[in-house]
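Take this structure first; my questions come after.
A single protein chain has been removed from this complex, and every other one stays in its place.
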Amino acid sequence: MNDRSAMSVLDKPNSYIGRSVPRPNAKRLAQGRATYVDDIVLPRMVHLAFCRSPYAHAEILSIDSTAALALPGVLRVVTMADLQDYCTPWVGVLDHLKGIKSAPQWPLANGKAFFQGEPIVAVAATSRAIAEDAVDLIEVDYKELPPVTDMETALDPDTPVIHPELGDNLCFERSIDSGDVDAAFAEAAVVVEETFHFNRHTGVTLEPRSIICDYNPADETLTLHMSVQCPHMSKNLYAKHLGLDEDKVRVICKDVGGSFGLKIHTYSDEMAAGALTVMLGRPVKFIADRLESFTTDIHARDHRVTAKMAFTQDGEITAVEMDDITGIGPYSVYPRTSGIEMNQVANLTAGPYKHLNYRVRARVVFQNKGVMCQYRGVGHPIAVAVGEALIDKGAAALGMDPAEVRRRSFIPDDAYPYTSPSGAIYERQSHRQSLDKLVAVMDYEALRREQRVLRERGIYRGIGFASLIEVTNPSPAFYGVGGARIASQDGCTIRLDPTGGITCATGVTEQGQGTETIIAQIAASAVGVAPGQVRVITGDTDVVPYGGGTWASRGAGIGGEAALQAGKELRRNILEVAGAILQSAPESLDIRDGEIVDAKSGNERMPLAELGRLVYFRGDTLPEGLQPELVATKHYVSRSYPFAFTNAAHACLLEVDVETGLVKLLKYWVVEDCGTVINPLLVAEQTRGGVVQGIGAALYEECLYSPEGQMINGSMADYLLPMAAEMPEIFVDHVTTPTETSELGAKGVGEAGTAGAPGAVMNAINDALGPLDARLSHMPFTPDKILRALGKT
Amino acid sequence: MTAPIIVTLTVNGEPVSQAVEPRLTLVDFLREAIGLKGTHVGCEHGVCGACTLRLDGVTVRGCLTLAVQCEGATVETIEGMTESGAMKDLQDEFVERNALQCGYCTPGMLMSAAELLERNAMPSREEIREQLSGNYCRCTGYQAIVDAIETTARKRGALGR
Partner (left out) sequence: MRLKPRAFEYVRARSLQDVFSVLDAHGDEAKILAGGQSLVPALNLRLAAPEIVVDVSAVEALSGITVVDDVLRIGAMSRYIEVATSDLVARHAPMIARAIPYIAHTAIRNRGTFGGSLCNADPASELPACALALKAVFNISSSAGERKIAASDFFLGTYTTALEPNEVLVSVEVPLTGPGSLFYFDEVARRQGDYAMAGLAARAEVRGGVLADARLVFFAVSDMPLAASAASALLEGKAPGSFDAEVVCEALAQTIVPLEDLTTSSATKLHLMKVLTRRALTDFAGKEA
């Protein structure tokens, strides 16, 4: 635990922590002066396109690339046979997920294709258009194999086994049986049960997956220009599988056009680009097009959950039992595995509540569909929706208000730290305060009155709540203990430049959420300069400290703490030098707004630029024996708890047109507790963006597959995303419970919006339709499904 | 069989004359032939709005326009609109309100917003949202974008613009 002494920079009057500072780097983005991977042009660069499997499951009998190779502008056409010596396969398993198994995955299909869109042949050409022309000329002879698409029957004995060497189609299974579940259900006053379907959906980052692999055979260096969230992880994986010296691999990640968890995984086509640059000795660019993105980016969710919940007569939850099955495509995705989402569902369902009796059976199965893996919210949207829907159902059965049932069942404020029946340890949460604040800001009572009045007029409005916990700031317990070389620690190197400016290099990365801005705010506060004087460098493994990057809502909590500690160290070093120069005790000095001042009077003693000048250019004038160190590096890893759990309370107000089945979102509220809020402006829109993504899952987004395993809506015309016209105004407020595990006290905030919205929207729809005896639990809630639930079609 | 055709047009005020393949879209032409990388490619089938730019004074999808169709045309991209200062206030407001995160949609979003304010000086929030309905943003909740446009309209109104 950290000592929150009087020295904490959080409390200093010139602290920038907690202020709404606009992002300096946003200016460049607003002027079209960003650098995304596709903007980069390298000499002699070639472009990749892939011949991909049109079938979900097929044996590749023969490949004829003669015509493709003859096309002017085509440099190389390769199959897996050509890449055998350039790349080793990978298997997506982790040691701590007991029993998880998967099959080797290759950059190109190795004899068989296991999902529609799996790359089979790679074409390198002088332009993408020519590469596509060549793909059109490739002839592949397939023997179709029976596709396994339905996850519910994937484990049936008569279902073909996708990877015969694995023995069955089970990737991973987990059970929890905590307390006395049977007794609790037997004694319950009310038991509610429901089956939920969580639609398979995908990230749809506006910038698709993008990579340029640039191998220099002369010095055996590989430079990867990648749109990625975790540069150091990529450095390790490309070195490992391409057989290169890891120290000679550099990952450069400039602007990233959205990621949401999609850009932390190993993709065959990207690894093929790596193999090809080694083969050709030229830069190889691969930019996934939108159709490729839909079938080959990781998908998420695709769970069927059957769950029940027990209540006392007073409305307290006493037990939860759940069966979860999820289909993940034909491979567990490397290196994080596709077992984590299910694991989170098992860990987190009904997480805010104090029930002690909890039983889960959860299974992860293989199927011949696109691969499924971690995407924003990872399991949370499912866990939250299941728990919160059952609470609402229970409240209705008990004749109680849904907010009241939540209040009665929350883990009591005095019970923290608290160990959940799934084994998760919560440091401290503010469920009751958050819900009370939410109910106040939305004027819940007035909305209920209005709802009753409107119902008389045939207008059906619904109010839905979702209280949630979110896993942030992961320790090595997440991946490291399982053997993956994914750093959970992160570092920051901070330097005073001769100008008095501060340069800060951090291992966490920027994808627009404002990482660089908050690091600047923290560093500025810690050192004592204005944020505008801090330049932050991210996304270059040659430059930044070794770190995990940005995922699992870790940027602010882990990277921020490292920046804070590095800034404090630099400040100490500066004051030591200043004290020697000014012949004053360092403790009597302070740094404020870029000036060394007298701590008591605030009188200016020396600008930092003057100190920089003396140190860097006039060392001869410094006192004897003084060796200034104007660079400091600090690292941080969360150790006292495996995770920092945040919490939030969401509410959604909507109206269902019971004639058309259309849902109109009227308003949305979030009260969020992410600990110390570093920049409210950024947190607010980050939260809203998360909510909108969750609304997408609830109302629009779904990867639709035919029984044969063909994705039938893989374009932006057919895969519906949340757009401005339909989205509500979203109110965001905070309760602040800083984590004591760090001095900064920040927990993550990146995923809570996405975690809560699907459940809140589902509850609001069911609240609206309650008087009509209609109920829905199969996302997305399309007009078709709503009308069917209403018995209109 | 599909010989390049010389197309002559004005891009951001500068005359451009280049031989292009007929199949080259305007956005690829701008990005690859002239090096204007500010206009982004998001879906290449006209839905996402990332490639929204100005052709003869109105917004179009850069991916649904062929470069060869632009003979004699005037094209303005985010780079040109920035240099001319035509929507500086809007851009500043986007930054101020954090109306962008990853920035990939932003040039297209700004183009759509600028056109709206030309056609409707004081749009309602609903009208703003309707105008943006063809511009996909995955990062924000759209609200900050609406705020930024609404604020720009109000400030322009106060200045009598």
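Just so it is clear, A and B label the chains in written order, and each chain counts residues from 1 on its own.
Keep in mind that, in the parts below, contacts are C-beta pairs under 8 Å (C-beta built on N, C-alpha and C of every residue); 3 or more make two chains touch, one makes a residue touch a chain.
This structure is a prediction, so every number in the text was calculated from the model and none was measured.
Trainee: So one chain is hidden, and I want to know which residue out of A:152, A:445, A:604 or A:659 touches that hidden chain in the complete assembly.
Mentor: The one listed residue touching the chain not shown is A:659.
Trainee: Which of these, A:265, A:290, A:432 or A:605, touches the one chain of the complex that we don't see?
Mentor: Per the contact definition at the top, the residue touching the missing chain is A:290.
Trainee: Tell me which residue among B:12, B:59 or B:77 touches the hidden chain in the full complex.
Mentor: B:59
Trainee: Please give every residue of chain A in contact with the chain that is not shown.
Mentor: Residues 49-50, 52, 117, 128-129, 132-133, 135-136, 289-292, 295, 659-662, 700, 702, 704, 712-713, 715, 717-718, 720, 723, 725-726, 782-784, 787-788, 792-793 of chain A touch the chain absent from view.
Trainee: Provide the residue numbers of chain B that touch the chain removed from this figure.
Mentor: Within chain B, the residues touching the omitted chain are 1-3, 5, 21-23, 25, 28, 44-46, 49, 52, 55, 58-61, 63-66, 68-69, 71, 112, 115-116, 129-131, 133-135.
In the analysis below, only the chains that are shown with their structure count from here on.
Trainee: If you average the Cα atoms of chain A and of chain B to get two centres, how far apart are those centres in Å?
Mentor: Centre separation, chain A to chain B: 29 Å.
Trainee: Please output the residues of chain B touching chain A within their complex, sorted ascending.
Mentor: 21, 23, 31, 37-45, 47-48, 50, 77-79, 82, 91, 94-107, 110, 125, 128-130, 132-146
Trainee: Using the touch definition from the top, list the residues of chain A that touch chain B in their complex.
Mentor: For this pair, the touching residues of chain A are 22-23, 26-36, 38-39, 129, 203-208, 255-260, 289-290, 511-514, 681-682, 684-693, 715-717, 721, 723-725, 727, 729-730, 753.
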